[in-house]
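Take a look at the following structure, please.
Removed from the display is one protein chain of the complex; every other protein chain stays in position.
Every chain is named by a letter (A, B and C) in the order it is written, and numbering of its residues begins at 1.
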Amino acid sequence: LDSDAAFRGVIPYLISPIDPATGRVLEEPLRELVDHLIGHGVHGLSPLGSTGEVAYLSLEQRVEIVRVVTDQAGGRVPVIPGVAACSTAQALRQAELFTGLGVDGLVLILETYFPLQQEQMASFFETVARQVDCPIVLYSNPILLGSELTVDTIVELSRIENIRYWKDASGVTGKVLSVIGRTGGRLAVFSASAHVPLLVLMLGGVGWMSGPACIAPRQAVRLYDLWLSGDFSGALSLQRALWELNELFSVTNMAACVKHALTIQGFAVGAPLPPQPELPARARSELAAIIERLSSTDSCSASLL
Amino acid sequence: LDSDAAFRGVIPYLISPIDPATGRVLEEPLRELVDHLIGHGVHGLSPLGSTGEVAYLSLEQRVEIVRVVTDQAGGRVPVIPGVAACSTAQALRQAELFTGLGVDGLVLILETYFPLQQEQMASFFETVARQVDCPIVLYSNPILLGSELTVDTIVELSRIENIRYWKDASGVTGKVLSVIGRTGGRLAVFSASAHVPLLVLMLGGVGWMSGPACIAPRQAVRLYDLWLSGDFSGALSLQRALWELNELFSVTNMAACVKHALTIQGFAVGAPLPPQPELPARARSELAAIIERLSSTDSCSASLL
Amino acid sequence: LDSDAAFRGVIPYLISPIDPATGRVLEEPLRELVDHLIGHGVHGLSPLGSTGEVAYLSLEQRVEIVRVVTDQAGGRVPVIPGVAACSTAQALRQAELFTGLGVDGLVLILETYFPLQQEQMASFFETVARQVDCPIVLYSNPILLGSELTVDTIVELSRIENIRYWKDASGVTGKVLSVIGRTGGRLAVFSASAHVPLLVLMLGGVGWMSGPACIAPRQAVRLYDLWLSGDFSGALSLQRALWELNELFSVTNMAACVKHALTIQGFAVGAPLPPQPELPARARSELAAIIERLSSTDSCSASLL
Partner (left out) sequence: LDSDAAFRGVIPYLISPIDPATGRVLEEPLRELVDHLIGHGVHGLSPLGSTGEVAYLSLEQRVEIVRVVTDQAGGRVPVIPGVAACSTAQALRQAELFTGLGVDGLVLILETYFPLQQEQMASFFETVARQVDCPIVLYSNPILLGSELTVDTIVELSRIENIRYWKDASGVTGKVLSVIGRTGGRLAVFSASAHVPLLVLMLGGVGWMSGPACIAPRQAVRLYDLWLSGDFSGALSLQRALWELNELFSVTNMAACVKHALTIQGFAVGAPLPPQPELPARARSELAAIIERLSSTDSCSASLL
């Protein structure tokens, strides 16, 4: 555990609520969601990730979402939005606009069109990192983004001062083991949803950046607290219940899942952005059932504490 | 051969020349390139495709490129820019901006982030097509874009009035055979670079939309003319020489290849957009050699005519 | 067209009829099939390919099939069985056993388990080729076999005297163009089912090794004859009808298709080897309809001749 990490714990990915008719950001439900999540103890907020449908948003929409979230968070927890682009220049532009709005850090996401070598991927991350003052979370995702940083590249990038975090979506736990072993505390590791987050914590990770935490913030925070307190078996039991969300995500559309789950909970965040489909009826029932089970697991665990 | 197709023949993909310091479109070399290509007999121009590094450009840069190309073409040949987005709303916005600049058609490119079902892909193409007046070229590319329209979906989309063209980058010639057979002349097919274009013509295709044609417009047009005149064996011989460009493209970065080849030919179009690399030294020599060989093949073929 | 090629034209892949209870080769239907195919004018026979479920057979079953087919063919057409193995030693053993039974050539199939470099793939083909006297057909299939010979490796292997043929299942027509261009007549190319065979012939191929030809030998031979006679448009029309078989193959199990189609035609060849499934009811109807259409196309084409 890297005790100096400014970002740690449970950091939900925020959905992006958009008015389908006008394309405008739905400010009210977004502000309500921010308050709700902070109220349940999350340790940070990350808008504009995969869950935030970042690839489907215009630059104006992205800026507006960062403005609203940063304003509503009001410094209570760090706000760490995603900067996502194929081109270094577009990433720099987003980084400049977002830091101008007072964010606390950036999740740097390299989208790829033509395939890149490690050297070029590294140049993207390095160029943007050197241009900003805030801490950077490296993000690679071989499946959704087509970019896969090797352990060697990650180790090299960790030598740049403000590259302080890495969030891996490969699901390869051996890679997490190697990166933690080889960066000697320079780089703190967050679990993404491709991993069982509890295992990343066991390996020395500092937290969990996740879509499921946007649906079940209380349980996600408790999982983290159980682990912190050394109660592995309590944490494992809660992890099993939470993992059902990940399983459902993997066979449906993630944004559709999270938006529907929030709608059930009373947040008018709307549907996923077309051409993405709304969650089909069967998945809706399954999602409702998982949320139901999570609530009861939650109570049981609570009594164990 | 669908004799009613308004778009046919050789339609080069245009590169996007950008000033690396300011991000501004380099207007002069772009205008020169447009004149050069039209001067060598190409039948249309398509900015903002893969070769045009569309995924690396801001909306402002895209609009500026369409403005310059449309203005310079001045109606001499049709201009058919790419509209590329993950979201239907972003695609609609681009389509509106481009048609406002007087383009003759649109290549509609579905980028994907979260995987889509055929029904949702179809909704993207249909929604945009119904919103504009000009002819639409469907474009699917399973490797670069992750979207692969099935024959059934293409046949269904061909029933929408202004969906008149399909350009396939799968390289599966059987699919071309099936689509041409099943759309009964409603859909004209263009070859992409994943195919040997001469074979797509033999199957009933109407032309070739291509990056190589931006490098070797005269030879590409001659290939098309030889085929039109029924000289298959002359066309095959020229095809073999031209195919070397495709082979080089497939092992390097396409934009880097085309931009370097144009630089050799005197167009100051600059380097590919970072983090894409410039063409390595070895590929530069190989490219120069292929261009050299193409020139001589060209003269030989000329004497055969 | 390489006029010295001993193997050319239509060479069907044979299915492997096995008694499910005893595992013994069903000799009678296999002999009847051999006679039937030769009677319809095929130019060779290839047992033990993908269609022959070679990966599902014991060595004893493979030997028995080669014995029966070679005996029944009786020198009327060449017999070219598949030698398929991950290990060079197992391939050598099969090659020795099959050549001892009087086969005319071998289709050499490299199965892969651990990934190989080109150099090692080449050593497999070279070692086996140098150990036998008969002509060798190189076979690579990136999808089913995981081995993909590059153009460079194929060109190098073509320098070995008895490596005379290449059958490509990649479906990449540009590769066929390059190999034919670069082997200068040393290597004759057969189309596999991943290609539209007529196009491979147009590029300079010598024939079609195929599962569909086992179902529709008369139409396959006519396609070849139409092409030989220079009637491209007649050939294209027949190709379209035949391609429906390929389309059905690609969404079902190939062995199940061919075995069921032969059963319809009166050959008691049985079901595919478990755990492969029999053809589902819906595909059976579709297959029957295609065969029906093929018969009528056949008559039409006949009258055109």
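What we mean here is this: a residue touches a chain if its C-beta (ideal position, glycine included) is under 8 Å from a C-beta of that chain, and two chains touch if they have at least 3 such contacts.
Fair warning: this is a prediction, and the values are worked out from it, not measured in the lab.
In terms of the touch definition stated at the top, the absent chain reaches A, C within the entire complex.
When the omitted chain is restored, the residue from A:8, A:67 or A:195 that touches it is A:195.
Check A:123, A:173 or A:263 against the missing chain and you find that the one touching it is A:173. Of the candidate positions A:20, A:39, A:100 or A:181, contact with the hidden chain is made by A:181.
Touching the omitted chain from subunit A are residues 151, 171-174, 177-178, 181, 194-196, 199, 202-203, 232, 236, 239-240, 243, 246-247. Taking the complete complex into account, residues 23, 50, 53, 55-59, 86-90, 93, 110-111, 113-114, 116-117, 119-121, 123-124, 127, 144, 253-255, 273-277 of subunit C touch the chain not shown.
Keep this in mind: only the chains that are shown with their structure count from here on.
Rounded to whole angstrom units, the spacing between the C-alpha centres of subunit B and subunit C is 36.
Once the centre of each chain is set as its mean CA position, subunit A and subunit C turn out to be 51 Å apart.
Taken residue by residue, subunit C touches two or more other chains at no position, since every residue touches fewer.
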